[in-house]
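My structure is below; once you've seen it, I'll send some questions.
With one protein chain removed, the remaining protein chains of the complex are shown where they sit.
Moving on, here comes subunit A:
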């Protein structure tokens, strides 16, 4: 039984009815090895110390918790931003990748495989690979290669191979499928570094544990407990890491999805990419393509633990539109001097709307994770100026 909120999953990687290891037989043994190695490593003070060292000296942790003073005044709430945009490589993705890259070396793997949407996970993977002397192969949808061109250049600079994915919607879902297909033929020497709290057991749990540094730091930095804790949700890794720090408090947890990629808010139970969770599907059970201005939220599902938190009512999942997110970018830029990633701007857009609608009463405290910085989005954003 999972009696600790956001603790270890139940037997067979379950979060309530979700999760599990629905992997092709050829990947089951590899998943088992990842789980075994992660369990050992996570209980090993030496591994923890090495990860903490890399997070501090390479990634620049801890990231600050910044009170957004001018924006708070405009909104009538007290907003604090957990600044993952200031982590090295420009997003929270580096937290998970450093953990998995260390695991890969522990398992004797020489290469990292990754999928990426916004390119942030790909850049983080390429970075960790360079740092630890590994190779990196990153699968990225053709459409994302166009709209996140900056990150493609960064990955190549860092020595990673970027493989364009031309199937389906040519976005994150298809990049993930392609990475899994590739992993089947490469388990002997490669580790699949999944970028969010999705995939077969142990990934949803392991990635959340590597991301909980966000929530743990924020809990310590914020004196007391905020009324609301908010984060954007693609697969849900920055949200899971943030929520993990506050799951045992009365804080209300809010996950913000893209209107066109709302797996948690609108999905139905199903199985994709190795786990049972909530996915957008049509009447025949085919997965529906997501559509979002934010490449990192352009995914038709959500991690299994979020599906469970939703069912339990412990977290709530809401959606914002492309327009709302784009306007939130500009508002944060001009009040706080911070250009957020389009993904992170979704979380902010909900805070702005909820403050205006009175859903966040005047004076309430909100801690929001700003998952990444907006440099990668300039080509999309310049249309708005």
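The rule is short, and it goes like this: contacts are C-beta pairs under 8 Å (C-beta built on N, C-alpha and C of every residue); 3 or more make two chains touch, one makes a residue touch a chain; residues count from 1.
Convention: contacts and distances are computed from a predicted model.
**Student:** Choose one: "Tryptophan synthase alpha chain", "Fe-S cluster assembly protein SufD", "Peptide ABC transporter ATP-binding protein" or "Phenylacetate-CoA oxygenase subunit PaaC". The correct choice is the protein name in UniProt for the chain not shown.
**Tutor:** UniProt lists the chain that is not shown as "Tryptophan synthase alpha chain".
**Student:** Given the contact definition stated above, which residue among A:71, A:272, A:294 or A:381 touches the chain not shown here?
**Tutor:** Touches the omitted chain: A:272.
**Student:** For the chain not shown, which residue from A:193, A:287, A:302 or A:370 touches it across the whole complex?
**Tutor:** Missing-chain contact among the listed residues: A:287.
**Student:** Mind listing the subunit A residues that contact the chain we can't see here?
**Tutor:** 12, 20-30, 167-168, 173-174, 177, 180-181, 184-185, 187-188, 269-274, 276, 279, 281, 284-287
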